[in-house]
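Before I ask anything, let me first share the structure, which is written out below as structure tokens.
Note that one protein chain of the assembly has been removed; the remaining protein chains are unaltered in position.
Moving on to subunit A:
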């Protein structure tokens, strides 16, 4: 911890232990020291994972050559690294960041670690519309991602609408979301059994969440959206401080709870929908990343930056394994994230004080 403190000379220790105040001109920001340290470590870990991802494959490329290519120097491995592995890595990285933050935001509003876009129907909405479109003959990859985003947003809007009764009740929100997820999944199944065999297979792979064949076109959609949303995340991080309290206390502190929650959910849904559009619903990343991150930072609210980085590390490493584990056969990345995530979900349910609880 002291190392972080040393790097921030303008900071002073303040009353809420563990926080420091960063001064920039007249502005002052409250930062959680441990969260900063965790995010720094995660950043290093992510960089290492990315290099490893670019090294490993059909042909092994040494880390030195990988770094050379990344720095724009000429290298005999340029083609493999830059043309084959890098685009897919970038998509995986962005998808991981997006899912990590989306999960953190939705879990914050739902006040429930079980809430995440793949549990409350957002991924299922994306799947339903995408698969329906596929079986109806729309198979162009220039259209499908947008349909997936639309499906996710639509499902989220429905869940929000049905959970609203003069206010948003966190538990109702999660339970209605789960109901919608089940309904939407059966709609998806219906379309798959109705559809052509080949289309069904294509849909099946998409639904598991796969980075196979993804590259610059997907990255070009994802990157600008994420970039635009960064300032909104600064707002969200601050809003979390009060939204994580109970409704009455937050309102008494002058928070416009209805609007703030809608803003947080909308932000999370857009991120999840866009990520799903690019890679399909990569299950459990949004559920896992925020919980792992919070356990590391030990903050009272879910840390957004660490959740994003954890999500990216999970997806990059999972896809690395997915590519190589049963080589030459490739697994969809979603199979691996589900293999890790499902047991974790069960463990969460077993140890939670109460599933419907407010904390």
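Methods note: contacts are C-beta pairs under 8 Å (C-beta built on N, C-alpha and C of every residue); 3 or more make two chains touch, one makes a residue touch a chain; residues count from 1.
In the analysis below, contacts and distances are computed from a predicted model.
UniProt records the chain missing from this view under the protein name "ABC transporter ATP-binding protein", selected from "Peptide/nickel transport system permease protein", "ABC transporter ATP-binding protein", "Tryptophan synthase alpha chain" or "NADH dehydrogenase (Quinone) nuoL-like protein". Among the residues A:17, A:59, A:230 or A:350, only A:17 touches the chain that is left out of the figure. Contact with the undisplayed chain is limited, among A:64, A:136, A:234 or A:342, to A:234. Per the touch definition above, the residue from A:43, A:150, A:245 or A:321 contacting the chain not shown is A:245. The residue from A:253, A:325 or A:346 that touches the chain not shown here is A:253. Contacts to the hidden chain, counted on subunit A, fall at residues 14-19, 21, 26-30, 234-235, 238, 241-242, 244-246, 248-249, 251-256, 298, 300-301, 358-359.
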